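A single protein chain has been omitted from the complex, and every remaining protein chain is retained in its original position.
Coming up: chain A.
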C-alpha cells in the first residue's frame, strides 16, 4: 500500500467512516443484499482466483475478500449480527476494516469475475467488490493514480489528457501511413464526418503508443468500404476508468462523451475498439449510469470484422499470418461482455494456426491487468505475480503471437512477456486481420447490410 494511502487511512475520522458506510448501504440493492446473505465460506472459490493461484494465501481467497464486506453488512444491517457478532463473524466498519477493504478490493482483485462462475452458491462477487470500492471512493481512498485517469477523462475528454490538436495531427499522420500502406490516396481516416454510419472509438493508448493498431482498424474499415468516422472532440476515447473507481456519477459523465458525440455527428452505430473495459462500460454499464437506453446499438469492432468476413465485405489470406496464434480473452469483453465467438471466427479465417488457451472463453484467466490494476502502481509487483497464470497459459500453447483484443490487457501481457520471458508478439485482432487483408477490388461494394447486433 502506498504511503499516501496509508496516511489517508490513518487520518480517517468517524464521520468519514460513517460516510463510506452510508455510500456502501446506498449502493446495495436487493440482489447484493441477497448475495451478502448467501456465502457459506466453503473456500472452493480460492483457486478460481489468479491471485490465489500465484500466491496461495488466505487474503487472496475471493471468499475472504467477500467476507470482509459481508462481515460489515452483518454487523450493521442484520439483527443476529448485532446480537451475536462473534458467532456469525460480524465486524464494525472501522479504520482496520477500511484498510482490509482497500487491500482486498483494490490490491488483490481485478474484478475479473472468474470467482463468480466457480462460486458454489453463484455469488457475483465483483458486484460486491464494486460496492466496497465505491464506498472507499467516497472516503477518498481510491489509489491516486487510478483516480488520475478518471480526472483526465473528466477534464480533457480522454484519460491520457491528449489535446485536440495532438489527436487530430496524429490521425493525419496515421492517414498518410494508411495511404502509403494501401497505395490508395483515397484511403481516409474520417474525422467529424456528419452522418457517418459508424462512430469509431479507441483507447488513447493507440494514439500515444500504438498507432499501428489504429491504422490496422482503419485499414479494415477501408477494405470494407465502411462509412465511419472518429470524433475530434470528446467522444473518441472509449475508456472509462470510473468503471474501476465505481463512482457512477463520474462514469456517467465520461460515457456521456460518447452519447453526445453520437448525437453531434448523427451516427447510427457506436463501434467500440479493442478494449475490454471500454466495451463493458459503453455497452452494458453506460445505459445504467445514464439511466436510459441508448437509441443506437453499441458493437465491438470484433463483431463488425466478423460480419465483414461473413458477408464477404473483406477477404483475408491466412497465409500472411504464418506464426501460430493464440487468443487472450479479456474479462470485461468475454466474461462480462458476452463477446467470445466473433474474435474466434475472425482468427480462424485470418491466421494459419490458431491454438486456444486452456481454459478459454468465459473460463479464461484474467491477465492481471484488469480492474484498474495497471493504473495502480503500488500493486505492480502483485499484478505481475498474479499474471503468472496467464503467462503459463500462453507458454503452454506454444504460440508465437498472442491476439489480445484489449489495450489494457496488451500492456499487462507486454509486461508479462518480459517478466516471464515468453518471447511472443502481442497484437490486436485487427492487426492480424489487417495483415491478412486481400486488397479490395475497385468495384464499389454493395450497400452496407450491417444488421444491428442488438435488438
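Assume a residue touches a chain if its C-beta (ideal position, glycine included) is under 8 Å from a C-beta of that chain, and two chains touch if they have at least 3 such contacts; residues count from 1.
What we mean here is this: contacts and distances are computed from a predicted model.
Peer 1: Out of "Na+/H+ antiporter subunit E", "Stage V sporulation protein R", "NarG-like domain-containing protein" or "Transport permease protein", which one is the UniProt protein name for the chain not included here?
Peer 2: The chain we cannot see is, by its UniProt record, "NarG-like domain-containing protein".
Peer 1: For the full complex, which residue in A:63, A:190 or A:330 touches the chain that was left out?
Peer 2: A:63
Peer 1: Contacts of chain A with the missing chain: which residues?
Peer 2: With respect to the unshown chain, the touching residues of chain A are 28-35, 37-48, 56-58, 61, 63-64, 67, 80, 84, 86-89, 116-124, 283-288, 290-294, 297, 303, 334-342, 345, 359, 361-363, 453-455.
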